[in-house]
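A single protein chain has been omitted; all remaining protein chains appear in their positions.
Chain lettering (A and B) follows the sequence in which the chains are written, and residue indices restart at 1 in each chain.
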Amino acid sequence: MDVSLDLLINAIAAGLLLGGFYAAVTVGVSISFGMLDIVNIAHPAFIVLGSYIAYFVSINFGVDPIVVSIVALPAFYALGAVVYQVYYAAFERRGQESLRGLAFFFGLLFVTEVSLILVFGVDYRYVNAAYIGPSIHIGLMDLPLRMLVPCLVALALFGALQLFVTRTFLGRAIMAVSQDQLALQLMAADPVRIKRIAFGISIATASIAGALLIVIQPVEPSVGREYIGRVFAICVLGGLGSMPGTLIAAMILGVVENLTSTFYGPSWAPAVAFGFLLLTLAFRPAGLLGR
Amino acid sequence: MTALLHVDNVSKRFYGFVALDDIDLEVQPGERLGLSGPNGSGKSTLVNCICGALQYESGSVHFDGHLIDGLAVHQRTQRGLARTFQLPRPFHSLTLADNLRIPLLYTVHARSGPMRSAGDLDSRCHDLLDMVGLADKAKRMPRDLTQVEMRKLELARAMAAEPKLLIADESMAGLSHSEVGDILALLVQLNERGITIILIEHIMSAVMSFSQRLAVLVSGKKVADGKPEDVVRDPEVVRAYLGE
Partner (left out) sequence: MNALKFSLIAIGVGLLVLAFAHWLKLDYFYFAGYTILQFIVLATAWNILGGYCGYVNFGSAAFFALGAYSAVFLHKLYPLPIPFLIVISAVVSGTVGFGMGYLTLRLRGAFFAIATLALSVVLQTLVVNWAYVGGSRGAYIIRPETIEFAGIQFNYIEYLFVLMLVLAVVALATTRTIERSQLGFGFATIRDDELAAEASGVPTLRLKLIATTLSGAFMGMAGAPFPYYISYLQPASAFGLEYTVNSIAMPMIGGTTSWVGPLLGAVLLGSLQQYATVTISSAVNLLIVGLMLVGFVILAPNGLVGLVQERLYRRRRP
């Protein structure tokens, strides 16, 4: 195989940009699964929902898709709060999270995807924006803006959340509820409310991740499924509950996936994430930086 | 006489926190050992280590003359080591009788081969329930039981496994005086049949009246081990419970 340096460097660079985007996709699950122990496998479906909302408003009103997603944040937050409330009332309170909760979220995933098919059909949709098309050149590297901008936005999102979790009272309460609910209760904070807020934030990130997704690639209702494995692979590899770990794991996955795709063909790419996941689960379930 | 259970320098850490620090404990066959200590001192952690639910970093556990370190929980049960749980954990989708059938099928049969017909099995379940006073509720589900009845079911289920050693983990927490007496009488009855018992309990009156020997854990370390009346006068034990 003829590996040119040019190709290799660009594959790695693109992989890093992809990894940044993957971090934004995963951060929501990092919160819901890593900190709240809720297996929300419907998260990718919410991201795709975000993509379609960004698409719809952008195409019909000419607004930039990422801007749309930021405006849509409160709506997604509310959606997250409602979903958590149902989940809590139906499962968490009764102590039957595992089987029922999984089936519940799986059902949500399915309902969301099929609803999108009914409304928008199965054709691929894409958006237009100023940064989709041009690239910037740095030395041997060719960085498409369509990947660079989402990566930067993703890193900004990530940074904001990291600050939130470490510097604000609410953020630290969320970290606390993942470690010791009783202590939190004794500090007169309501764990259920804290968890609801956290889950709401988790779904809100899906709004932004969705806009980033449709900037990077055309979207159709079932693309969410490829991301289920990626998201949980990154979460587990990075170590549950560790946000820096999630970022590192996302970068690693992005690079490996892109290298595989470039040199072995894109049809092998989905197997990379899931393969990673299986290997991590089999040999080092605590992940790289897990607690 | 070789000890039935020998815990040899067992230590257990949870990341930075030392839950058990070099615990050394022996239990003789037929003995009634009390194990006490303030909350968080490591009693349940020790039980989990002995039974195999937790892995320990160092030390070893010998049971009935054999090293049991690598064995899974069910293997230890099959060798005669039974336990109850602090918070009762019944099989909530099975009737009381069926709850007892499980250890009979999986432990007693596994150990000595299926000797019992279906009828024998049923009558054995009935006898066990009768011993704890739950015979009339054989066809009920665990969710219909009161707290004390659930604890009795826990004990009955542990007994169904025909153990050599029974570890009763806080079976009496939250019970009234007479209920505590009921459980205690049951444990004494079992001991008289030859079952070695480790009683883990806070209720000092129960511990004192039941135990032939008493060990006390404080912050993961064993601070006392001897005759109950001596141990309660030990200054370190008094300090642990009452403070300086």
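Some observations on this one:
Criterion: a contact is a pair of C-beta atoms (placed from the backbone, for glycine too) under 8 Å apart; a residue touches a chain by one contact, two chains touch by 3 or more.
None of the values given here were measured: they were computed from a predicted structure.
Looking at the complex as a whole, the chain kept out of the display touches A, B.
When the omitted chain is restored, the residue from A:114, A:136, A:156 or A:170 that touches it is A:114.
Residue A:228 is the one among A:79, A:174, A:213 or A:228 that touches the chain missing from this view. Only one residue in the set B:43, B:157 or B:222 touches the chain that does not appear here, and it is B:157. Although one chain is not displayed, its contacts with chain B can still be listed: residues 51-53, 72-75, 77-78, 82-83, 85, 89-94, 98, 101-103, 105-107, 110, 139-141, 144, 157, 160-161. Chain A residues in contact with the hidden partner, per the touch definition given at the top, are 33, 39, 41, 86, 90, 96, 98-100, 102-104, 106-108, 110-111, 114-115, 117-118, 222, 225-226, 228-229, 232-233, 236, 267-268, 270-271, 274-275, 277-278, 281-282, 285.
The working rule: only the chains that are shown with their structure count from here on.
Between chain A and chain B the centroid-to-centroid distance comes to 46 Å (mean Cα coordinates, whole Å).
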